[in-house]
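Before I ask anything, let me first share the structure, which is written out below as structure tokens.
One protein chain omitted, others in place.
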Amino acid sequence: MTPILVLDTVSVKLPEGADRSHAMSDVTLSVAANEILCVVGESGSGKSMTANAIMRLLPGGVAIDGGRILFEGRDLAGVSEAEMRKVRGAGIAMIFQEPMTALNPLRTIGDQIAEMFEIHTDLSKREIATRVLALLEEVRIPDPALAIKAYPHELSGGQRQRAMIAMALALDPRVLIADEPTTALDVTTQAQILELIRDLQKRKGTAVLFITHDFGVVAEIADRVAVMSQGRVVEQGVASAVLENPQHAYTRQLIAAVPPLKAPPPRPLGTEPILTIDHVSKTYRTGGFLGRGQRVTHAVKDVSLVLPKGGTLGIVGESGSGKSTLARCLVRLIDPESGEIRLNGRDLACLTREEMRAETRHIQMVFQDPFASLNPRRKAGELVAQGLIVHGTARSEALARAKELFALVGLDPAATDRYPHEFSGGQRQRIGLARALALEPDVLVADEPVSALDVSVQAQVLKLLAELRQRLGLSIVFITHDLRVAAQVCDLVAVMKSGEMVEAGPIGEVFGNPQHAYTQALLASIPGRDFGLRRQAEVA
Amino acid sequence: MSLLKLYFRSPSAIIGLLLLLLVLAMAATADWFYPRDPLALAGRPLLWPFTNPRFLLGTDNSGRDIAAQIFHGARISLLIGVVATVISIMIGITIGAFAGYYGGWVDTALMRVTEAFQTLPNFILLLVLVAVFGSTITTVTVAIGIVSWPASARLTRAEFLSLRSREFVQAGRTLGLKDAKLIFGEILPNALPPVIVYASVVMAVAILLESALAFLKLSDPNVASWGNLIGAGRDVLRVQWYVSAIPGVAILITVLAVSLVGQGLNDALNPRLKGR
Partner (left out) sequence: MRVLALAGRRLAASIPTLFLILIGVFLLLQFAPGDTVDAMMAQMGGGDATTARQLREFYGLDLSLGAQLANYLWRLVRLDLGFSAIYGKPVATVIAERLPATLLLMTAALSLAFFFGLILGVVAARGVNKWQDTLISTLGLVFYAMPTFWFGLMAIIVFAIYLQWLPAGGFEDITVGLTGLARTLDIIRHLVLPTLTLGLFYMAIYLRIMRGSMLEVLNLDFVRTARAKGMDETRVVVRHVLRNALLPMVTLIGLQAGTMLGGSVVVESVFSLPGLGRLAYESVIQRDLNTLLGIVFVSALLVIAVNFIVDLLYARLDPRITAGR
């Protein structure tokens, strides 16, 4: 097969003062028709820059400074801007990660798709309208006639991404660049979008350059894989070969860091409960005027769960399932409407604010975002010591304790004097952990603690969490959308959907033999599921 | 990069700082160069600038030295500008912080009051305040502070609204921090930079408001204010236009300096926005 798009030793230089001189160094890649090439790497690997370089849509100060980008034999690095515009959209089209922000919020979907034809063809208005409708039908958007007139905010995330795909494929481009197109989507939606891309690509024979950080997605969709690190391609080859038999040490390390889907053998657990969630509900009322036209959202609906002492209870679900609301109810960041939350026999739900402030030392929380969860204006040591100081420890003693905690979570105790921005994402998450552990809580509520981290860092943090759990006898409520992560850390799991708990039990049983249809769908949607299960067999 | 270094990267910020230093120097040396009362009769009225070495910038229609009034006026303008700004920003931060942090009915009530202040034209309110409480320099300064807080309250509120749901604030709450600590210890330091930048806008407007009031002869007639002088010069505008023109340039330079410094600070605090 002759390749349509070839990158031949392409280099892209960064402006001075960046953390490295080149975003891409000597990148050589090629995609042929009817083929999906996955470019995979962690953040900062230069994978997205590759997409931007091909489209010549590089940010200011960043420029191609070597190599050729051959599209149908023509070097795009050298053509004029006007020539390039003819290629964009018509020859090479692109879809992006965040379909909400990638669409103009003030113009209708139909209008934005029609624009593709207006730019590149002389079709009449009526012809364009029929083509747009046909495209929306092709991407299987529900009610295409209505979707044409809809604004982006009126569609769901999955529908928006379908519209983006319709737009990108409007002119039957030879190459489609997909930059993390499913990262912002829920797992079941992701599975549908991946299937759609695969299906359309097969039918139209498009060459697809698919950029992702997720090896599951690679296993699901790729024909060939290129692994990038630090702006270089370290390994490329046929997908199955790279996944089953990686050659480069970096690839091996990356693949090893992907948690296998099958849970390890269960740990022995006591039966004494430490935290009991009893019929907890939380509803939100929005809009409406004097009670008319009000919309009621059941964020959490009558959920009951028990966390045994020393156990880890996973709460999994997609966005909008209420899992985060439930977590925030446990620490009373949100006041539950009804039900009881008993910690060591004491009902937290009915405490006054003042009483709850005292009770916080028994239940602590770790947050998702390693950047937003630390006050940028306080030193790391201070952040960790803050809780102790609030609860009556002398400042100097608390700061000394912070140093010990730094050592506990694997950070340099001398680093307590630094500010959060001087730490990496993984290190910040360790600081967040140290802050929560400072009060020696009985229960730790972890809200997606590793979702914002790269897969190798994620593995390290999960390992630390497992160690600490063992050492300190922690009981953990672990909120996650990632079933692979849940499989690795949780003893028990509860699956939530639209505020309701649909299934709960020991993780091995729930994942091995799911009873509820939703749990089954969720597990079936995990990209590269077979790959995950095969790997488990190897590990065992 | 340090804030200072970032600030000095921009030439307009440097010009702004130099101009501001010039006005400050004028204010500081006013007593030294012109020890006499600047409002006292000094010589023949309506001398053109540069015609008499004793009165470099000439004299106004009452025979007062224009240069002396410019130097002493710098004091008044800066004093009124700074004090009114402090008053206005303090009110704005307090109201904005409480409204943004607590939300609910507290927010609704405080924002109603803010809206009321924004619906009533600020200069008309200023006229009413001066009409009621008189035109001493103190009342004028306080009145300017009172009419110009709503925008900073809105700004602070918006910052608080976005910061209060940020995870580090929630983390503080789960640690058991009290509301006052969360507001002043955690949120406010992060909300402050844009408000401080905005203070330069408030100060520029405060200086302009005072000069307008003085021009209408509603400010304190017993101090050497640039606006007063422009108002006085209006009577002889047809021929001796310089009486009005010179103090106007002084106001222009001062407001320009304050704005440029504010803009420079803004660019230094948000280097991301610069040069793209």
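Just so it is clear, A and B label the chains in written order, and each chain counts residues from 1 on its own.
Here is the rule we use: a residue touches a chain if its C-beta (ideal position, glycine included) is under 8 Å from a C-beta of that chain, and two chains touch if they have at least 3 such contacts.
Fair warning: this is a prediction, and the values are worked out from it, not measured in the lab.
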{"item": "Residue in contact with the excluded chain [from A:F96, A:Y250 or A:F531]", "value": "A:F96"}
{"item": "Contact with the hidden chain (one of B:T85, B:N190 or B:S211)", "value": "B:S211"}
{"item": "Residue numbers in chain A that touch the chain omitted from display", "value": "55, 57, 82, 85-90, 93-94, 96, 98, 101-107, 115-116, 119-120, 151, 153-154, 164, 167, 286-287, 289"}
{"item": "Absent-chain interface as seen on chain B, which is shown", "value": "112-113, 115-116, 118-133, 151, 204, 208, 211-212, 215-216, 218, 227, 230, 233-234, 237-238, 241, 244-245, 247-248, 251-256, 259-260, 273, 275-276"}
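Quick note on the criterion: only the chains that are shown with their structure count from here on.
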{"item": "Whole-Å gap between the CA centroids of chain A and chain B", "value": "47"}
{"item": "Chain B-touching residues of chain A, taken from the complex the two chains share", "value": "60, 328, 331, 333, 357-358, 360-361, 364-365, 367-369, 372-377, 386-387, 390-391, 432, 435, 439"}
{"item": "Chain B to chain A touching residues, read off their complex", "value": "166-168, 170-178, 181, 186, 189-190, 275-276"}
